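Left out: one protein chain. Kept in place: all the others.
A and B label the chains in the order they appear, each numbered from 1.
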Amino acid sequence: MKKNKSFCAYPYYVWMITFIVIPLLLVLWYALFKSENDSIVFTTEYIKRFFEPIYIQVFLRSIVLAVISTAICLVIGYPLAYILAGKTFKHKNMLMFLVIVPMWMNFLLRTYAWLTILEKNGILNQILRFLNLPTQNILYTNYAVILGMVYNYLPFMVLPLYTVLSKMDINLINAAEDLGANKLTVFKKVVFPLSLPGVVSGITMTFMPAVTTFVISKLLGGGQTTLIGDLIENQFKVANDWNFGSALSLILMVIILLSMRVMTKYEQENEGGGLF
Amino acid sequence: MNKIFKITLLLLSITLILSCCGQKAVPTADKPLAGTTLKVYNWGEYIDEDVISMFEDETGIKVIYDTFETNEDMYTKLKAAGNNSYDVCIPSDYMIKKMLDEDMLAELDFANIPNYKYIDEKYKKQVFDPEDKYSVPYMWGTVGLAINTDLVKDEITSWNVLWDEKYEKQILGIDSERDAIGLTLKYLGYSLNSKDENELNEAKNALISQKKNILAYVGDQVKDKMLNEEAAIAILWSGDGIVLEQTDQKFKYIIPEEGSNYWIDSAVILKNCQNKAGAEAFINFLCRPDIALKNVEYICYSTPHTEAYNMLSDDMKNNSAAYPPDEIIAKCEIFENLSDVEIMQKYSKIWLDVLSQ
Partner (left out) sequence: MKKSIYRLYTFLVYFFLYAPIIVLIVYSFNESSSRGKWGGFSLKWYAELFDNPTIMTSLKNTLLIALLSAVIATIIGTLAAIGIHKLKPFTKNFVMDITYLPVLNPDIVTGISLMLLFVFLSIPLGFVSLLLSHITFNIPYVILNVMPKLKQLNPNTYEAALDLGASPIYAYSKVILPEIAPGILTGFLFALTLSIDDFVVSFFTTGPGVSTLSITIYSMTRKGIKPEINALSALMFITVLILLFIVNYRSENSKKENIDEQNI
């Protein structure tokens, strides 16, 4: 009888092999093989090309921008999650819910709206001019791209942090306070270590999309901030170099999956001895 | 759960019904192609959209109309789409040559395109289609500078204004590899089809030193941004420049004295076209004098159509931005297909290098 049930998953196995496994094998194929004079030969040429300074530079820029935005998300998001999980507000769920609601509006439109705000004659500068303050030109710079990333991925940071913080056992904090720890010590020794799993998953959920985006840099970077995502998109949509595009995707995928492995390992190890 | 399931089912059936309720036309004697569909792929904002519905009404053919932003966009989309791709496309000169070299185009049956006779001989027998077998010119134009004279007081005649320190972060570049590099080559006094390593490197350095003046590299948004006074000068195609001139007196379109790119966009039919008769009917329709006039008045590029040109207002006919005198055209060059993979990669790399500085 029990055996019968495993039949249920057969359609999925077929689907999984056709639409998950084979496509990834195709990426591998395009990245490592090329057709030359009607024969197919193995080549590392495309992988090697990635290590040319110009592509490395693009890659490093993507990492740097993503790290900065993730850090900003953490700095803004942690206090927010902390406040929301605390006793300041009555309707916590509703407020948390309002953090997620913007994601229901198309992200391209929301990002595009920043253009209207940040432009030379945009809303921000009109307000600044009205207040007789110097105007700012941050659109089409790296700052604008970082702002776009922070804006888009902040909810991904707040959500896991809130979940962890709101489930925290209040008795632990009380106990620490009773034992004479001051607020800062309580935070450093109790609250923060306990919230680490949330921090880790928040960082993962923010960093991963930030490092692979190509839309935000296109919209807010004015074509001047080329990220790894832009590079891949360019290979498939403009340069028509599928081999190099696949090689780039392969490298990106390997790096992301490896770092995920490390992250989840870390999370699992931490679960046991979470107190320290 | 049950309720939600029911609601979903309901929504699903509504959308299904909605998507099926388009009525199918049937062929009749005067509309032999009624009920067929035709997939057209054109540049963004490059047709008066009324023309499409007029064509649909007159022939009963359903048109699926999509737009692209650069020739390269179009090419890769066609490559990826395989057999189910578009029927009619309107690429530029060098891209037509490339597609022709790769056997992507179908030979036209000019018996079905009688209106071809209105196309001015000047625009026929071009390098990309020397025997006039595959393409029908749709529009032509140049690349130049749009200048907001409220913000720029100098008389501008040369590309060198793009390197003038006065205009820091006030210039909108063009987000197209071939144009950006080509124009710089032209400024340096070389051919915009250069394959010479040294010339290309020189162009690269010039583009890099130009970057501090560039606010952003843009495509179709250029008009919007110029109207909002985001920038003082923009590199753009003639049609966009003329639209700006017509919207506001303060804008001026110029072709710099070093010369520029002169281009022709032509309608072609793809080899794996599934409705060749419909495609030829569409091209013929575009060449009908009243339609050609309607389009050129709407998009403001320059028409290769003799009748449409004659019907234009005198203002437009004498507009030197749209119809520059022959000596200026003589200084301009048509893009040729680079056709060499290594050179193409060289161009891509230069452009990436410029963008990532």
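In the analysis below, a residue touches a chain if its C-beta (ideal position, glycine included) is under 8 Å from a C-beta of that chain, and two chains touch if they have at least 3 such contacts.
Note that this is a predicted model, so its numbers are computed, not measured.
Trainee: Could you tell me which of A:Thr116, A:Thr135 or A:Asn182 touches the chain that is not displayed?
Mentor: In the complete complex, the chain left out is touched by residue A:Thr116.
Trainee: I need the residue numbers on chain B that touch the omitted chain, in ascending order.
Mentor: 1, 4, 8, 11-12, 15-16, 18-19, 39, 41, 44-45, 64, 66-67, 69, 77, 80-86, 219-221, 223-224, 227-228
Trainee: In the full complex, which residues of chain A touch the absent chain?
Mentor: Touching the missing chain: residues 1-2, 4-13, 15-16, 18-24, 26-27, 30, 76, 79-80, 83-84, 86, 88-89, 93-95, 97-99, 101-117, 119, 121-123, 151, 154-155, 208-209, 211-212, 214-215, 219, 229, 232-233, 236, 242, 245-246, 249, 252-253, 256-257, 260.
Assume only the chains that are shown with their structure count from here on.
Trainee: Averaging only over C-alpha atoms, locate the centres of chain A and chain B and give their separation in whole Å.
Mentor: The mean C-alpha positions of chain A and chain B differ by 36 Å.
Trainee: Along chain A, where are the residues that touch chain B in the complex?
Mentor: Within the complex, chain A touches chain B at residues 54, 57-58, 61, 119-121, 137, 139-140, 222-224, 226, 231, 234, 236-241.
Trainee: Which part of chain B faces chain A closely enough to touch in the complex?
Mentor: Interface residues on chain B, with respect to chain A: 70, 72-73, 75-77, 79-80, 169, 173, 175, 177, 211, 214-218, 228-231, 344-345, 348-349, 352-353, 355-356.
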